[in-house]
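What you see is the complex with one protein chain gone and the rest in place.
By written order: A and B. Residues from 1 in each chain.
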Amino acid sequence: MVGRAKPQGVDVIEKPVRALDERSHTAPLALRALRYVFPDHWSFLLGEVALYAFIVLVATGTYLALFFDPSTAPVVYHGSYGPLDGAHMSQAYRSAIHLSFDVKAGLLMRQTHHWAADVFVAAIALHLMRIVFTGAFRKPRELTYYIGLTILGLALLEGYIGYSMVDDLLSGMGLAIGYGVALSIPLIGANVAALIWGGPFPGAPAFWSRMYVAHVFMLPLVIAALIGIHLFLVSSLHHTQFRGRGATEKRLRGVPAFPGQAPRSLGLMFAVFAALFLLGGLVQINPIWLWGPYHVADGTNGAQPDWYLGWLIGALRLMPGFDITVAGRTLVPNPFWGGILFPTFVFGLLFLWPSLERLISGDRRTHNLLDRPRDAPWRTAFATAVLTWLFVIFVAGSADRAYVLLGWSYQTQIEVYRVLIFVLPVAAFWLARRICVELLRNEDVVRDREDAETEARAAAQLD
Amino acid sequence: MPVTGRAALAMLAAATLAVSGATAAPAATSEPPDSLRALGAQLYAANCSSCHGIGGAGKRTPGQVSGALGIAGIGPSLHGVGALAADFYLRTGYMPLRSPFTQPRRSRVLFSEREIRALVAYVASLGTGPAVPRPDPAAGSVAAGFTLFTQDCAGCHQVAAAGGYLPDSVAPPLYDATPTQIAEAVRIGPNVMPRFSKKRLSDRDLDSVIAYVGYAGRPDDRGGWSLGHVGPVPEGLIAWFIAGVVLVGVTLTAGSRLR
Partner (left out) sequence: MSIFQRLAGLLIWLFLRRRGPAPRRTERPDARARIVPDGQPAPRAELAVVALLCLAALSAIAFVVVYAVDSIPDQTQYLGLALGGSFAFLAAALIVTGRHLVVTEHVEREYGEPHPHAARQVAQVVEESGGRMRRGRLLAMGAGAAATALLVAVVTPIASLGPVLDVERFTRTPWRRGRRLVDDAGRPIAAADVRSSEFITAYPEHADREQMGAPVVLVRLDPATLHLPQGRAGWAPGGILAYSKICTHAGCAIALYRSPLFRPTDGKPGLVCPCHYSTFDPATGGTVVYGPAGRPLPQLPLSIDRRGHLRAAGNFSGPVGPSWWGVRNRKAST
């Protein structure tokens, strides 16, 4: 032997892996993780987009929490932003202004955090649509589905609390509306509102601490835990897959995590980071210095919640004006319908969807194969109708801006939307079902033609 | 004799020129007020009296005769509104109004500078009213204006003066308004806008409000592309149609396909 042998690549890597395995017995787990099989369709990556947005939220949020002061103590501003000089505001708002103007990279982190929240919920919504339209929520994945829905609900709450903590004019108006909605719970609304706010609006100073602790600690912890369980369930049951090319209910065909899928997923992760930080630096979001601080007696035209609560403002605006009273007592104040019943109904419908489908179709089998949307015309049609319904309500929420921009009378728009929320979903249902049925029929025709041609060729060969 | 006469004529001509030159010197505006008012009266009779009545008396019930588009004139009295009001409505193009039932909006200015001055002089002569204001935004403070604007104006005009909605009317964005027009509108309260007297908003307060509106047209946008300063609706559209589209595109590229 001349000198020592050159270390081979696999031996070099084997050393630390073996060292770790001796101290944790995790090599089989690592092997399973490396060779975990991912299905081949791009739509399976939408959930990952949400996950990566969550990572950005936690990272940027931690940074922001190191600067933000959740205090309602009234202060007078004398900082570097001239137009607010001498203005009365809360310490919370001032710390947010300070972060935006006087902390290097502070505004970048704040804006990235806010964009990440908007994109997080949008990604979950897209992912949910993929799940529903392909029937991925069916047995054995109902548990995964329920957890995902819970994450969505918590994300909405988390976002609302997050932008309300800053105490600017727009979010302050939104908090007042939240208070009005809490009050509208029949019988116990005032008690619930008093509990959460620590008294009548604007509440005790402790309310701000509550928002802060909920937003920075309690909700992220719960969401992260639920994401963990969600991912565990996804991996332990393995992904679903689309039909075709040898995929069956028993056998999953796809790409292993390493080396095939990992660079793609990691690439997507960095692409999400890139998109969010680019938006955070280049596109202004929630310029709180332009809105000014919130005061109970102030209001601005055109105030809107963040996009994922637009369905609620639409519902609140569409309701005709009445409180339901009983023997001189107010049983159902008006905001209840749009603020409580409506979102409860929508989430309730989503939660019940797997059970309803099982009940109606009688299908209790395990499904690892997905439907294309056209393969389940009734489900696709119903989901399309629900989405259309929600979309009209969203649009109704910004009818006033539509008036300012396009000149369509607000009152007329409201009347029209009140009709459309009944008519358009029905039309969408019918249309979606027809499209699915026609596409399926076309596939039958094509297949019959191909079969006939094959037969004819075979017959010709025999002759 | 002829030489002396010619000289006298020349002197008279020169004197007349000097006198008219002297009266013209203070501003390029000085027509004799009487002739300006007379022109104003004529313009008024032709363009305004169908709604505002003869001599600016106003019409509370529609006139007997209908004009173009079958519209019968109806309009408030102009007695005591002063030069301030006439100057505002004419320079913004709010008046003449096509139909008395539509909201006046900023539009084409039909009259020339001289005609406007003539009409203003005429309307000012109908009773005693406020003169055209001379605001000085530089003497005001943007910070004080921000607070005042939020309290009194943002409810209709939106906190960044981007304009807004109230039942059956638009509160317009204020970026095209000149300081004088803002001052005039605040004192008049045109159409459905409330008015703010000097007891509520002193001239100094008004200077601050105007300074703020000027700032709001070009505010600190250090966060990047401002999306019109109207808040979460365009932000949501960007989240879906830029971030959403880009990221779905990346998943399409990053995802693999079984062959």
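The criterion applied here is as follows: a contact is a pair of C-beta atoms (placed from the backbone, for glycine too) under 8 Å apart; a residue touches a chain by one contact, two chains touch by 3 or more.
Because the structure is a prediction, the values reported are computed rather than measured.
K.L.:
Sort by label and list the shown chains the missing chain touches.
P.N.:
Visible chains that the missing one touches: A, B.
K.L.:
For the chain left out of this view, which of A:238, A:358 or A:372 touches it?
P.N.:
Reading the full complex, the residue touching the unseen chain is A:238.
K.L.:
Out of A:270, A:345, A:408 or A:422, which is the one that touches the chain we can't see?
P.N.:
Missing-chain contact among the listed residues: A:270.
K.L.:
Could you tell which one of A:28, A:320 or A:362 touches the chain left off the display?
P.N.:
Residue touching the absent chain, from the options given: A:320.
K.L.:
Have a look at A:119, A:183 or A:288 and name the one touching the chain we're not showing.
P.N.:
A:183
K.L.:
For the chain left off this view, which of B:190, B:214 or B:244 is in contact with it?
P.N.:
Going through B:190, B:214 or B:244 one by one, B:190 is the residue touching the chain not shown.
K.L.:
Which positions on subunit B touch the chain that was left off?
P.N.:
Given the touch definition above, subunit B has residues 60-61, 74-76, 100-101, 151-152, 154-156, 164-169, 188-197, 199-200, 222-224, 250, 253-254, 256, 258-259 touching the missing chain.
K.L.:
Please identify, in ascending order, the residues of subunit A that touch the omitted chain?
P.N.:
For subunit A, the residues touching the absent chain are 4-5, 7-13, 15-16, 35, 37, 40, 104-105, 107-108, 111-112, 140, 173, 176-177, 179-181, 183-184, 186-191, 193-202, 204, 206, 210, 236-238, 246, 249-256, 259-264, 266-271, 273-282, 295-303, 313, 316-317, 319-323, 325, 328-331, 333-335, 338-339, 368, 400, 410-411.
Here, only the chains that are shown with their structure count from here on.
K.L.:
Quick one: report the Å distance separating subunit A from subunit B, using the average Cα coordinate of each chain.
P.N.:
Chain centroid spacing, subunit A to subunit B, equals 46 Å.
K.L.:
Give the list of subunit B residues in touch with subunit A in this complex.
P.N.:
For this pair, the touching residues of subunit B are 142-144, 146-147, 150-151, 154-160, 162-168, 170-171, 212, 215-216, 219-227, 229-233, 235-240, 242-244, 246-248, 250-252, 254-258.
K.L.:
What residues on subunit A touch subunit B, complex-wise?
P.N.:
Against subunit B, the touching part of subunit A is residues 40-46, 49, 81-87, 100-101, 107, 111, 115, 118-119, 122-123, 126, 169-170, 245, 253-255, 260-261, 264-265, 267-268, 271-272, 275-276, 279, 281-287, 289-292, 297-308, 310, 398, 400-401, 403-404, 409-411.
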